[in-house]
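Removed from the display is one protein chain of the complex; every other protein chain stays in position.
In this document, chain identifiers A, B and C correspond to the written order of the chains, with residue numbering beginning at 1 in each.
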Amino acid sequence: MQSGLRLLTRNPIWVFVAIIFIFFSLSTERFFDIANFRNILVQTSTIGLIALGMTLVMINGNIDLSVGATLALPASVTVDVMGWGAFAEWGNWQILPAVLLGLLSGIAIGALNGFIVWKTGVDAFIVTLGAMLGIRGLVFVYTQEQSFFATNFTYSDFAYSAVLGVPTLAIVFLVFTVATHILLSRTVHGSNTYAVGDNREAAVNAGIRVGPHMVINFMIIGFFAALAGITLSTQMGAATPNLGREFELWVITAVVLGGTKLTGGAGSIIGTFGGVLAIGMLRNGMNLIGVPAFYVLLVLGSILIFVLFLDKQLNRQGEEEIRL
Amino acid sequence: ESHTDTITVGITQNNVGVDSYQTTYEQAFIEAAEGMDNVEAVVLDAGGDVARQIAQMQDLIQQQVDVIVIWPTNGQAVVPAVRAASQANIPVVVTNSNIAEEGFDFIASFSGPNNVQQGASSAELMCEALADDGQDPSEATGQIVQISGQPGYTTAIERQEGFEDRLAEACPGVEILETQPGDWNREKSQRVMENFLVKYDQIDGVYSGDDNMGVGALNAAKAADRVGEMALIGATNFAVGYEAMAAGEYYGSIYQSPVDDAQNALKTAIAVVNGEEVPFLNYFETPKITRDNMDEFSKPVF
Amino acid sequence: MSDHGDDTGSVLRLEKIVKTFPGVRALDGVDFELRPGEVHALMGENGAGKSTLMKVLAGMYQPDGGRIFIDGLRCTLPTPIAAKEMGVILIHQELSLAEEMTVAENIFLGELPRSRFGFVDWGVLDKRVGDILKMLNVDFGPRTKVNRLSIAKKQMVEIARALTHDAKVVVFDEPTASLTDAEKVVLFDIIGDLQARGVGIVYISHRMEEIFKISDRISILRDGSYRGTLITAETDEDAVTRAMIGRSLDLSRDAGDVARPGDVKLAVEGLSCGSLYQDVSFKLRAGEVLGFYGLVGAGRTEIAETLFGLRRPSAGTVTLNGEAVQITSPAEAIAHGLSLVPESRKEQGLVLGMNCRDNITLPQIDNLTSGPFVSGPQEVAIYEKYRERLEIKAPSWRAMVKNLSGGNQQKIVIGKWLSMKPDVLIVDEPTRGIDVGSKAEIHNLIRELAAQGLAVIVISSEMPEVLRVSDRIAAMHQGRLVTIFERDAVTEDDLIQAISGIGVHAA
């Protein structure tokens, strides 16, 4: 009981998830429906996958604002490569090298960001703010402002396929959620992720190779952004150069809602998963009950602030606290 | 099959609130739906984000609406979502800007303006404007600049394409000095135009992807005292463009009514549900408008 | 090999180490030698270069000149890892822990035991940490989160790290600054164990009694240069002090300053703050120094913070100059003539990235304006006054405080609050980490201020300090004020008994 309570105060987001779940279930009969839950999972998978990587990077004490732009490049690369003449004879196998190249391009961008953060010592916020602009520029250079279209419908069929009634994209998301959870909570790399974010100097002094460690986490988020870009492009059967604009804001929102500290050193995948679900359910629920578009923005913004406030209240030490 | 009870029409729009056209469209659509007693509309807005539009398509499919109207954020990227709707036996009507050809098999109809044609019409206006008195428009010469819509969006791409292709045919003597995006934004295009004005000593004409940007260009030209040297031509006539035209500062534009656009889309959608025959490309008229013929048109409400 | 020289018996030898920072020559050709199984104390004033020398040794700074020999072999130590691999372990002056993580994770930070596929082997970890903690005789387990520990316990975690390695050299940089007496005993036992295993120990401290208790030799630094090595058994405190600061100290209390207390400045009645402390009452007169003595965690800091408007009392009254007051913010406290020299200079006392002058004038900046703008000359005048008075060593008022040594930083904080000309001055651990010379100065200063009519509260965990500066001493135990002793009528034993809760008879 007590530990359950502690779990809740540490992840107040799940309280919130429960509240909106009940609210929407009562508001519209279309919400509480297996098919709708599948939808929510698929819809959140894009932001969700990136949020997994963002959790690692933020626990590390860094942040990645460039994920929205990063996502667009692998999406374009994948759809483009698939259409290359070299793979014309490969049939559906042409998807394989395309996806691999796409993932690689995302990982490379992550590595570049991480390497700059490591070697220059410039704050990740600044490095990735620049990258957010620059990488979008690269995407425009690469695509020449054009959208790419996947002529192979197998590619988009994948997005709408399901295994045992569960959409494949949802499965991909859930599998990676579990994998990242294990990585973070059970492995040495995970422990070091917390240590580096908690007290970077101490981590350096303790002999953790902080630089390469951070690069790896940036590569992981690059991988996840690429994966998200590719799954998104399977849903579209196409890639557009504007893909993923403002995603970084929603990803960060989800991760912070999930209880990860912006200063690093604390956070969890379970919390992030809750944060992602909360945003997904809010969006979906408001669509279903027909909240006018203008009010959706107002509601989402207010809720974000409210959850932050709630979190603060739950974690207060009460009247004895020093007032700074 | 016939629908005796209410017809539910789901619409997912591109980006309401980004400009008046889309907002007016939305209002007209809702009004038109309310005007029919057996129609119920579920109105969604994708906020310009493809991913969100796809999610909205899924939500509409999930709600099993009778017909979906989509204003694509991107003509190619929504094809699979449209396909999924058609596989769920929900007919889809595309509105305002068309989807890629690959998706034609999955839609019941397209209702909207012909953006390529609009670009072409603007090109013709440009030739006329640059021709000296009595000169044949095809003989016209001059140097012009182009301010395009937001890069990567279908409407912007189609208008630019239509304009450039037709201009090369209709008056090969007119040269496009440079093209820069104004992102459908008046302030942005004002800044772009300011740069053009510094860069080029002589600009004979400006083509803007819509009047909102066109008026931005006009503002800049006025501030530099150079309105006299150039002909300004836009598209999607806005109230501000109409007024500028009346004041003689703006040469011409393309008249496109969001109300027509919305009503056309809704009617097409209802007809599709009722199993009526509709043309596959259901364009509505978008005539040229200049100072000479502007009396024939009522001032746009947006 | 000629490099070997005559150091066959030494585990570590530093030769002519030079390290300059812009504007400061922190180390100017320092020699140092350490034998296996020896405790070698390193002493010197604040800013003498002790920590810098040890950071060079631990691979954190690269020397600009000089040579390092470990086990007679010349080596370079480009990184902390390299130093660790050479068997050199540094226990930092400032705590360096990952607060959100467990004790076990901190102790094995960077070296967590792995099972297959990079997973952490929690079983092995718990066992190894458990063994170490048993040796240290502490009351927390491997899975306790570090941010739940008191400062002293955190210090023990730092120390525990040193025991995970087969170290050749262990450096303790002021390890006892926040330890209780009981914890010190454990620490000295551990040092004894290490010694017995042939490990060389470098021990930095400003506390003479410790140095004389455990060290074999004492090396002395002054202004970055080496001033020789003394054999502990053959020297005395006075000699060491003279080597450090160039003169002897008179540690007796001035006879002339017997306080003639004036009016009651501050009266506290039944003050409580939740579980932190309860029912605290005392009176403080002008011209009087009231010492607060107790163990870490006894609640003294919290009382000070409450008086200063940083905590809301749950009960009780505070009377200032005969007037009941409710102070809800430091700004109000200052307006009432209160000053607080806080416990932690880095977190609470200083804006590290600001220069010395701006730090000192910060609380009164509103009064230093001419027209709408801050008046530079007025500010500099205040800075100069307190620099002279407190003998602050800084290149100029423009120096950022983060580049000053700990002791000089502390003086900046004291100067900042003295310059407010308060009625009531509260100083919390005023000499933590301060060298003997400066310490004596600060003590004299406190006495002097009292003689001028100030009412002073001194919170300290060092018995000699409270005894030296106070007129009366309030002993605290677990959030309760046990007794207030008259200084002249109290013995050390009385105090120890009072603060450890022995014989708490109805007072």
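The rule is simple: contacts are C-beta pairs under 8 Å (C-beta built on N, C-alpha and C of every residue); 3 or more make two chains touch, one makes a residue touch a chain.
The rule is simple: contacts and distances are computed from a predicted model.
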item: Listed names "Heme exporter protein B", "Carbohydrate ABC transporter membrane protein 2, CUT1 family", "Ribose import permease protein RbsC" or "Probable glycine dehydrogenase (decarboxylating) subunit 1", with the criterion being the UniProt name of the chain not displayed; value: "Ribose import permease protein RbsC"
item: Chains still shown that are in contact with the chain withheld from the display; value: A, B, C
item: Sole residue of A:256, A:269 or A:288 that reaches the chain not shown, by the stated touch rule; value: A:256
item: Given A:18, A:35, A:298 or A:314, the one touching the chain that is not displayed; value: A:298
item: Absent-chain contact - pick from C:323, C:366 or C:388; value: C:366
item: Residue, one of C:352, C:380 or C:496, that touches the chain absent here; value: C:352
item: Candidate in contact with the missing chain, chosen from B:32, B:125, B:240 or B:278; value: B:240
item: On subunit B, residues whose C-beta touches the chain left out of the figure; value: 16-20, 22-24, 26, 151, 178, 180-181, 184-187, 190-191, 194-195, 197-199, 212, 215-216, 219, 223, 238-240, 243-244, 247, 302
item: Residues of subunit A (touch criterion as defined above) contacting the omitted chain; value: 61, 63, 116, 118-123, 125-127, 129-138, 140-141, 197-201, 204, 209-211, 249, 252-253, 256, 262-265, 293-305, 308-309, 312, 324
item: Interface residues of subunit C (partner: the chain not displayed); value: 20-24, 61, 79, 81, 308, 310, 329-331, 333-334, 340, 342, 347-354, 358, 362-363, 365-366, 368-369, 372-374, 394-396, 398-400, 402-403, 416
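Assume only the chains that are shown with their structure count from here on.
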item: Most centrally placed chain, judged by C-alpha centres; value: A
item: Separation of mean Cα positions, subunit C and subunit A [Å, integer]; value: 45
item: Between subunit A and subunit B, centroid-to-centroid distance (C-alpha), Å; value: 34
item: Touching two or more other chains - residue numbers and ranges from subunit A; value: none
item: Shared-contact residues (touching 2 or more other chains) in subunit C; value: none
item: Residues of subunit A defined as touching subunit C within the complex; value: 186-192, 194-195, 198-199, 201-208, 265-266, 318-324
item: Complex interface listing, subunit C residues touching subunit A; value: 60, 80-81, 84, 92, 96-101, 105-106, 109-112, 114, 117-120, 161, 273-276, 305, 310-312, 314, 329
item: Residues of subunit B that touch subunit A when the two form their complex; value: 16-17, 42-45, 47-52, 54-56, 58-59, 62-63, 74-81, 83-84, 100, 102, 150-153, 157
